[in-house]
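Complex shown without one protein chain; remaining protein chains in place.
Note that the chains are named A, B and C in the order they appear, and that numbering of residues resets to 1 at the start of each chain.
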Amino acid sequence: MMTWIFQLLVFPGLTFFVWIAFAFEWLERKTAAKIQSRVGPLTAGPKGLFQPVADYFKLIFKEEIVPRYSDKFVFLYGPPLYFSVPTIGAAFIPVLGMTGVLSHTYDLLFILFILAFSVLMASILGYAAGGRYATISIGRLVLQYTSYEVPLILSILAPVMLSRSLSLSKIVESQTNLWYVFYAPISFAVFLIVSLAELEKPPFDIPSAKTEIVAGWMTEFSGRALAYIKLTKNLNYVFLSALATTLYLGGPLLPINIQDDFIRSAVNLAGFLLKTFSVGFLIFVIKSALARIKIEQATSLLWTITTPLSFLQLLIIIILR
Amino acid sequence: MKLKIRSWARKNSLWLFHVNAASCNGCDIEFVASLTPKYDIERLGAQLVPSPKHADVLVVTGTVNPLMRERLKRIYEQIPEPRYVIALGACAGGGGVMRGCYNVSHGVDKVIPVDLYIPGCPPRPEAIIYGLKKLQDKIIGEIHD
Amino acid sequence: MTESLLSKFDELKNIKISKERNKIIIEAEPDDIVKTCRIITNKLGIHHLVTITGVDEGEKICIIYHFWSEKNFINVLTKIEKTSPRISSITSIVPGAIFYEAEIHDMLGVFFEGNPMMNSHLLLPDTYPLDMPPPLRKEANIEEIRRRMNLE
Partner (left out) sequence: MSRDDSLEKSLKETTAGLIQYSPEGLVPFGPVHPALKEPEYFKIILEGEKIVQVIPRIGYAHRGIERAVQERTWIQAIYLVERICGICSFSHSLAFVQTVESLTEYEVPRRARYIRLIIAELERIHSHLLWLGLVGYWTGFDTLFMWIWRDRERVLDLIELITGNRIHKSYATITGVRRDLPENIERHIQDAMRYLTERVNFYKMVVNSEATILTRTKGIGWISPDVAVKLCPVGPLLRCMGFKRDVRVDDPYAAYDEIVPDVKTSTDSDVLSLINIRLAEVEDSIRMILEAITGIPTGPIKTTIPRTVPRGDGMGHVEAPRGELFYFVRSEGGNRPVRVKIRTPTLANILTATEMLKGHTLADVPVVLTGMDPCFGCMDRLTVIDLDKGKEWQITGEQLRKYGIEWYKRNGVGEK
C-alpha cells in the first residue's frame, strides 16, 4: 500500500509527470527558438531551464479575475479538475516495468475515455468563462474532436490487434522482440498527426488561433486557473508522447537484458524518458514547420486522408497475420 | 523564501500585451523586431500573449487619442495584479512630435499610471531590451521594500 | 488638348478648363458636379478617383476631385458657400468616393447629399464636441477643442 501511494504521488507518478511537463515546455520553446534561429529562454536557471517553473509560479501568485457573466463555480473549480484528467491517465503508463501505477485488463478503453474527457473539460471551461471568442473556439474544438476521434481509435487499434489485448502491460510485453512501429508505421504516423490535433498545435491550433480568436477558450482565464490550464496542456503533451512510446516504441523496455531489479528499473526509466522526449521532439519539429489550416480543411484532411490510411494499416495487419 | 521565489518568478516571466494607441507603427515594428531573432527578448523570459488577462506588462505605443483612451483604460483594468505599464516611444511618453494636435493626449500617464518610459522616436530594439532589464530590477526592488 | 476636352463638356455651362504641367483643372458649378464626374467616367473613361480634397478658403469651401488618367491629373474644382455647405454626392458614379466624402464631412463639415455615411463620424472621436467647428475650418480653435475633449 505504501509503495503504491509513494508511486502515485512521487515516483513515477504525479510529481514525476509534472516535472516532465515543465521540461517538455522548455524543450518545446528551445526547439522552436532554434528552428527560428533565435536563442529562446536563457536567463531563468541554467540555459533557461526553469523558465516554465517561473511562468507557473508567477501565474500562481497573480490576481484571478472572474468575469461577471461566467459560471463562477465551474470557472473556479474546473481548472483543477481539468488538471486531474491527464494526471489519472498518466498513472496507467508503464515507466519502470511492464505495468503502470494503475493497471487492469481494459486500460485502453479508459485512456480513450480520458482523451475524450479532456476535450469535454476544455469545452465546459470555455463555456463557463463565456465570451464570443470562447464560443467560436468551442465550436471549432468539438468539430475538430469529432473529426480526429475516428482516426485516433483506428490508429490505437493496430497495436491492439497485434497484441490481441487492451491492456497496456500486455502491449508492452508483446513488444519485447520488435516494436510495433515497425509492424504498423502508418498507424504511428496517423497517431502523431492526431496528437497534433488533440494538443491544438499547428497545423491544428485552430481552436486557439491567436490571430483570429485571441486565445480561444482560454481567453478569459487568468492567474491560478491559467497556471493549471497551461500545465494541463503540457501534461497532455507528455501523456500523448508517453502513450505513443507505450503503444509503438515498446514502452520503457530497452533491448538490454539485466537481472538486477533496481538497475533494470533505472534503465527502464532512462529508456522511457529517452523515447518520450524523442516523440515530443518529433512533434515540436513537425509543428514548427507548418502553418495553421482552416477548420474545414482540418476536418476534410482528418476524414479523407488519415481515416482511410488507418483502415489500410488495419487491412495490412489482417492480411499478414 | 516565499517572497524570493515570488519575485524571482515575476522577474523572469514578463508576459507582454501590446496596445497600439494611435501610433505611427514605428514603435510597434521596433517592438515586434525586438521579439525576432536578432534581438529576441524571449531570452529574458518575456513573450507576447494574445489576451490582456494573461499579461503582466502592458506595452503602450502611440499618442493615445480619445477613441483609444477608454479602450486603454478598459484593457488596463483587465490585466490582473501585479501589472506594469511601459510607455514606449516619445509619443507615449509625452506627446512627442504630435504634441498640441487636437486629437492627442500628452502621454500615456495622463490616462493610466506608467512604470517605465522608453524614449526614442522610435526607440531601438536595444533600448527596449534595456528597458525590460530596468523593469526586472524594479520588480526585485519593489518586493524587497 | 483643352479644346478637345472642352468639347466633351458641351452640355454644361460655366465651365473653365486650364492646363499647367500635368494638371488639368476643370472649374465647375456645385450643381453640375455630378454631371461633370459622369462625363469624366463615361465619356473620358477615367475611373481612378485619387481623392477628394476640401480647402477652407475663408468665405467659401473649395472642393477638388482629383482624377488620374495616363499622364495627367484631372482636377474638378468647385466652390460652395460656407454658410450652407451642401453638395450632392458622387458615390452613385464612383462608389470608391464614400470614404473620401465622409472624411471631408468630418474635417470640414460639408454635407454630401446621397452619401450614406453622413450621420456618423469617420475619423473623429465620438467625444468631439458637436457645437465646435470641424477641425480643419479656419475658425476652429485647437486649444478650445482640446479643453472640451478633456485632453488637457
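One rule holds for everything that comes next: a residue touches a chain if its C-beta (ideal position, glycine included) is under 8 Å from a C-beta of that chain, and two chains touch if they have at least 3 such contacts.
Everything numeric here is computed off the predicted structure, so don't read it as measured data.
Engineer: With touch as defined up top, name the shown chains that contact the chain not shown.
Structural biologist: Within the full complex, the chain left out of view touches A, B, C.
Engineer: For the chain left off this view, which of C:Lys8, C:Lys35, C:His66 or C:Arg148 is in contact with it?
Structural biologist: C:His66
Engineer: Out of A:Met121, A:Ile206, A:Leu240 or A:Leu253, point to the residue that touches the absent chain in the complete complex.
Structural biologist: Within the whole complex, the residue contacting the unshown chain is A:Ile206.
Engineer: In terms of residues, what is the contact footprint of the unshown chain on chain A?
Structural biologist: 32, 35-38, 67-70, 129-134, 136, 139, 202-203, 205-206, 209-214, 219-220, 288-297
Engineer: Under the stated touch rule, tell me which residues of chain B contact the chain that is not displayed.
Structural biologist: On the chain B side, contact with the omitted chain comes from 18-30, 32-33, 36-38, 48, 50-53, 62-63, 65-71, 73-75, 77-78, 96-98, 100-104, 121-122, 124.
Engineer: Go through chain C and note every residue touching the omitted chain.
Structural biologist: Touch set of chain C with respect to the missing chain: 21-23, 47-51, 53-56, 64, 66, 68, 70-71, 73, 75, 91, 94-100, 103, 107, 116-117, 119-127, 135-136, 140, 142.
Rule of thumb we're sticking to: only the chains that are shown with their structure count from here on.
Engineer: Count the C-beta pairs in contact for every pair of chains, then give the pair with the highest total.
Structural biologist: Chain pair with the maximum contact count: A-B.
Engineer: Quick check on this structure: which chain has its C-alpha centroid closest to the centroid of all protein C-alpha atoms?
Structural biologist: Answer for the innermost chain: B.
Engineer: Between chain A and chain C, what is the separation of their C-alpha centroids in Å?
Structural biologist: 62
Engineer: Roughly how far is chain B from chain C, centre to centre by C-alpha average, rounded to an integer in Å?
Structural biologist: The separation of the two C-alpha centroids amounts to 41 Å.
Engineer: Residues of chain B touching chain C in their complex?
Structural biologist: Of all residues in chain B, those touching chain C are 65-67, 100-106, 110.
Engineer: Which residues of chain A touch chain B in the complex?
Structural biologist: 29, 33, 36-44, 48, 50-51, 53-58, 61-65, 210, 214-215, 218-223, 226
Engineer: Under the definition above, what is the set of chain B residues touching chain A in their complex?
Structural biologist: Chain B reaches chain A through residues 5-6, 8-10, 12-13, 15, 36-37, 40, 42-45, 49-51, 53-54, 56, 78, 80-82.
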